[in-house]
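This report refers to the structure that appears directly beneath it.
Of the protein chains in this complex, all but one are displayed in their positions.
Our next item is chain A:
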Amino acid sequence: MIEFYLNDQPIRTSEAPASTLLDFVRYHEQLKGTKIGCREGDCGACTVLVGELNADGQTVNYQSMTSCLTPLGNAHGKHIVTVEGINAAGNQLTPVQKAIVDEGGSQCGFCTVGFVMSLTGHSLSTQPATEKSTIAAIDGNICRCTGYKSLERAAAKLTAELEQRPAEKALAWLSEKQFVPGYFAEIPAKLAQLRLGGSREAARTADAAKAASHVSTSPNGHAQSQNDHDHQDGSKPFTHAILGGGTDLLVQRLEELREQPGVRLVFDQPGRRGIRQATTGRVVLGAATTASQLLESELMRGLLPNLPQYLKLVSSTPIRNMGTVAGNFINGSPIGDLTIMFLALGAFVTLQDGNGQTRELALPDLYLGYKKLAKAADEQVIEISFPAPLAGDFFHFEKVSKRTHLDIASVNSAAWLRVKNDVIQAAAISAGGVGPVPLYLARTSEFLIGRELTAETVSAANAVMQAEISPISDVRGTADYKRLLLRQLLWAHFLQFAPELAVDELT
């Protein structure tokens, strides 16, 4: 039984946990304000807010998510908010709605509710609203009519209004200003109540869950591709899937998942979240850590100061709120952005089998071939770890796609370097989109070690790298382009690290 609050209504449903929240709100609850645009998280027309009770038990953390990729089961214990749940009585508009209307930010209107929900979610955020953060809140919303400038004007208006939002008792202020209706104040207590009931039920079903066999996760694509989301049909059926954020599997396998009774949801599994530094110095991530949680982690930002700018290139706000790091690894896409980053960070995954036995595997060793993993069917990733970079280490991530944001890379690459006295002491270079798996470029990395940091070294490393990759032509670029692009990205890494390097050889 899945229990949650939908707007101000309690829901208890036995619908399939791997069906989508979108279908539930539209066709089960007949809340038609949430629209269907693409069913793959690429347009944002179905954006809703997902509120989760904070550890304090007093406040709720709201995040925007695309309901087309939200497994209904992930709504359990939460507050789901659709536009019907924020509409004020008597046709009054909320400040978000009013800003959009006043600035002409809605033309055909089909995408509009998605923008309203994303901006409302931003209003509920505890972070201060800036011009940039307000725009970032709608980076997952596509509009075909307006050209966005009117929406930017609406966002600016809203940012100005949100400057008045107090840090304390923000919800009361938001409620008074009609951003959200009054019932939001009662939600924390209601969710706390749900949590109590939920833990009793969890105890009851724990044994049953243990008994269930947890088998593999990654669909086996039958056609070679170096980019993700190929919408392949007809590949092997998979049973007892494990769902993380759902951002890949609900695109690829929705129909099958919906029919499956034994889908395991790890998104909210206890102990699968959190980012900590172990006593060994290693950084350890729970498998259900989302991209957004990476971004919010002070530990991660301390170790990788440019992480926010990298993650801005990874999908969009609502998808980052859902997509998990382990899910990105296990999906096995040759172009997975997070995978490429963690390959260069020297990450390991900890796998646990059905009997509770664990083993550690270096991330490069997880990939055997296109969407083929060195992982037994009953194994599940429970942790990810990597050695914390030392002060002075260099790390950089590059990604080029047809559209800079909310797109799948043509080629991406990450580099980690340790340099002393202009000599490279250690190096790890990874690249995506240039082979059947996300590549750790072992030979290129090896080649760099012990060499001086010069333009000649980069050029020579490129020659090694070109022999180490095997791109194919597809919708994201020709093989020649991908080779050229990766050369450029290798240069981009080094120019980032040592801007003084001569670049004449590039032309």
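Methods note: contacts are C-beta pairs under 8 Å (C-beta built on N, C-alpha and C of every residue); 3 or more make two chains touch, one makes a residue touch a chain; residues count from 1.
Definition applied: contacts and distances are computed from a predicted model.
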Item checked: Protein name (UniProt record) of the chain left out of view, among "Branched-chain amino acid transport protein", "Response regulator", "Xanthine dehydrogenase molybdopterin binding subunit" or "Sugar ABC transporter permease" -> "Xanthine dehydrogenase molybdopterin binding subunit"
Next item on the list: May I ask which residue of A:L406, A:I429 or A:L448 touches the chain that does not appear here?
Entry: A:L406
Notebook entry, point to check: Considering the whole complex, which of A:T13, A:S64 or A:T112 touches the chain not shown?
Noted result: A:T112
Next item on the list: Using the touch rule from the top, list residues of chain A that touch the missing partner.
Entry: 30, 32-40, 42-43, 45, 82-84, 87, 91, 93, 96-97, 100-102, 104-113, 116, 135, 138-139, 141-152, 224, 228-229, 231, 233, 255, 258, 398, 400-408, 410, 436, 466-467, 470, 472, 474-481, 483-485, 487-489, 491-492, 495, 503, 506-507
